[in-house]
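Note that one protein chain of the assembly has been removed; the remaining protein chains are unaltered in position.
Residue numbering begins at 1 within each chain, and the chains themselves are lettered A and B in the order written.
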Amino acid sequence: MAAVAADAPTRGQALRQLLRRRTVLIGILILLVIATAAILAPWIAPFPPNRLSIVNRLKPPSATYWFGTDEFGRDGFTRTLYAGRLSLLVGICVVVFACVVGITLGLVAGFFRRLDTPIARIIDAMMAFPDILLAIALVAALGPSLATVIVALGIVYAPRLARVVRASTLVIRELPYVEAARALGVPTWRIMTRHVLRNLVSPILVQGTFIFAYAMLAEAGLSFLGVGVSPEIPTWGTMIAAGRQYVGQADWMTLFPGIAIVLSVLSLQLVGDGLRDLLDPRLRKDL
Amino acid sequence: MNRYILQRFLGMLAVMFVVVTVVFVIVRIAPGDPASVMLGPDATPADVAALRTRLGLDRPLVVQYVLFLGQLLRGDLGESIFLNKPVLSAIADRAEPTFFLTLFSLAIASFIAIPVGIYAAYRRGSLFDQATTTVAMLAASIPSFWLGLLLIQWLAVRFGVFPVSGYGGPGASLATRLYHLVLPAIALGIVSSALILRFTRASMLDVLGDDYIRTARSKGMGEFRVVMRHAFKNALIPILTVLGLTAALLVSGAVVTETVFSLPGVGSLVVSAVLRRDYPVIQGALLVVAALYVIINFLIDMLYLVVDPRVRY
Partner (left out) sequence: MKVLRRTLLAGTVALAGVAALSTAPAWAQAKGGVINVATVGEPPTLDPMVSTADLVGIITQHFYETLFTFDKNWKVTPLLAETMPDISADGKVYTIKLRQGVTFHDGSTMTSADVVASLKRWMDLASRGKQAAGFIAGVEAVDGATVKLTLKEPYAPLLALLAFNNAAAVIMPAGKMENPLKEPVGTGPYKLKERKADQYIQLVRHDGYKSRAGEPDGYGGARKQLLDEIRFVPVPDPNTRVEGAISGQYDYVDALPVEAFPRLQNQKATQPVMLKPFGWPVFVMNTKQGIMSNLDARLAVRTALSEEDMLTAAFGSKDFFALNAAYFPKGYVWNTDAGTEGAYNIADPEKAKGLLKKAGSEGKPLRILTSRQYEFHYKMAQVAAEYLKQAGFAVELMVVDWATLTQRRTDPALWDIYITHSPFLPEPALTGILSEASPGWWSTPGRKKAVDAFNSEPDPSKRPALWAEVQKVIYAEVPAIKIGDFNALSAQAPKVTGVDPAPWPYFWNASVSK
């Protein structure tokens, strides 16, 4: 097969090798637990997420309230589960958005020489902005909401993917069998999707995993600064922001959502790292 | 070689041009008329219209864009709506804490990450290697603001070792100001040490396998000397590269960290500008930070050219 994928094992082998690594296995397990808990939140959460119980406000963790309660007497465990749904959703949506934009740009740049320079410059320019700073400016411009946070972070991370895709496309384009397909008159879009994209699966998978992790961190940062998701929507970031006022008095309000972020991001990084080592050792230096 | 430098330089200018355009677009799609924001809720429509004319907001976008470019060429980033002064001087006022914070975090991160990275590479696959790699990843998974909160709670409030926030107040000595940066620099440094560690390790691994290291060893040179004199020296260039880029990335972390510690830096300037809808400041800060990044990148390329004669394009 292609040079990029030549030294990579087949998919079944890859998965087995991947799971043999302890760190990756741990990462996948944590991720599965968190994702399952978040998805099943409506069924496993002990309370409705918005149920106020003013008499029970700021209660420390106990048998009833595993993660304590917040200033409205809402259950911290329930809220952490529900917040996980949105935090993970934001991460996934950002990855999808960044993939669609980034892959398209990268493929086009790699395949059409005339468009390569302008697109490469745009990618370079976008990468020149620090991610949070650019996201803040974009959210400020688009108006803060869940959707704009996703779009803003998607715009922020798309160039990273575009760069990787472009670099790989430039290599693949020159491969003999692609040249041959072209000579046979196979349409360009078909070559792109058939031959090129297939070889790009691993780098995209690796980048996607990391973007997922960064996006969750960035969303929490934006929410914490008060320029992200609206504060009454529970995400781990908004929960920490709300609990900040009660640090020293109700530390559990910041502790549990914080741990949830750390665990999710860590598990994603473990998985991403394992994938990278396994599938595409050459990408190692990119990050 | 000169042709290559010229090419790279033109490339940099092109990127700068795109940066400027992107910033212009971001600020123009923002809702809310800057003129009515500037004048406040009590302004009459006539006042707003007059100000719009003065600011050139009533002209076509293309004209505004050309005027904007002209302004930039003259080094003019506009006036802050809220602070009543030129954006450039507002940013200059705030540059010091951000500069030192970045420098300190980088120093702390390097101080931890480079020795650990070297040793991990040297003992590749050992328990130490695996443990440090995992810990580094853990560090990179912590939101810096959360770590900042924990540090404030423990080191500043409970033990009173460091100041909680701020930058020392009027006329504070340099020492006082720097003392205020210790906690934020730790918070930011820990979080960003992961990248440097990983890069140091990878670069060292590359070099340690090379022939001349084997030669050095076979000559009976001490292990420490082999690692430090030969391997590290050669791994230094990629490590310096990543330090340069981390410095630029740290600005991102500084945005959040400065807010947590109430530091009057460029990052917190941007956050308050967003909350106050002070668009000229947002625009100016984005431009300055991005321009710095592009220039650092260019300089690193040039550095490669000087130190590594193999680079030829």
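Rule of thumb we're sticking to: a contact is a pair of C-beta atoms (placed from the backbone, for glycine too) under 8 Å apart; a residue touches a chain by one contact, two chains touch by 3 or more.
Only a predicted model underlies this, so the values are computations on that prediction, with no experimental measurement involved.
The missing chain, though absent from the display, is touched by one residue of B:11, B:86 or B:163; that residue is B:163. Touching the chain that is not shown, out of B:2, B:84 or B:173: B:84 (per the contact rule at the top).
For the chain left out of this panel, the touching residue among A:36, A:117 or A:249 is A:249. Counting the whole complex, the residues of chain A in touch with the unshown chain are 50, 52, 54, 57-58, 71-72, 226, 230-232, 244-249. On the side of chain B, touch with the chain left out of the figure occurs at residues 36, 40-42, 82-85, 90, 93-94, 152, 156-157, 160, 163-167, 169-170, 259, 261-262, 264, 268-269, 272, 275-277.
By our rule, only the chains that are shown with their structure count from here on.
Centre-to-centre spacing of chain A and chain B amounts to 22 Å, using the average Cα coordinate of each chain.
Touching chain A in their complex are the following residues of chain B: 11, 14-16, 18-19, 22-23, 26-27, 29-31, 130, 134, 137-138, 140-146, 149, 152-153, 157, 195, 198-199, 202, 238, 248-249, 251-253, 255-256, 259, 267, 270-271, 274-275, 277, 282, 285-286, 289-291, 293-294, 297.
Listed in rising order, the residues of chain A touching chain B in the complex are 23, 121-122, 124-126, 128-134, 136-143, 213, 217, 220-221, 224-227, 237, 240, 244, 247-248, 251, 254, 258, 261-263, 265-266, 269-270, 273, 284-285, 287.
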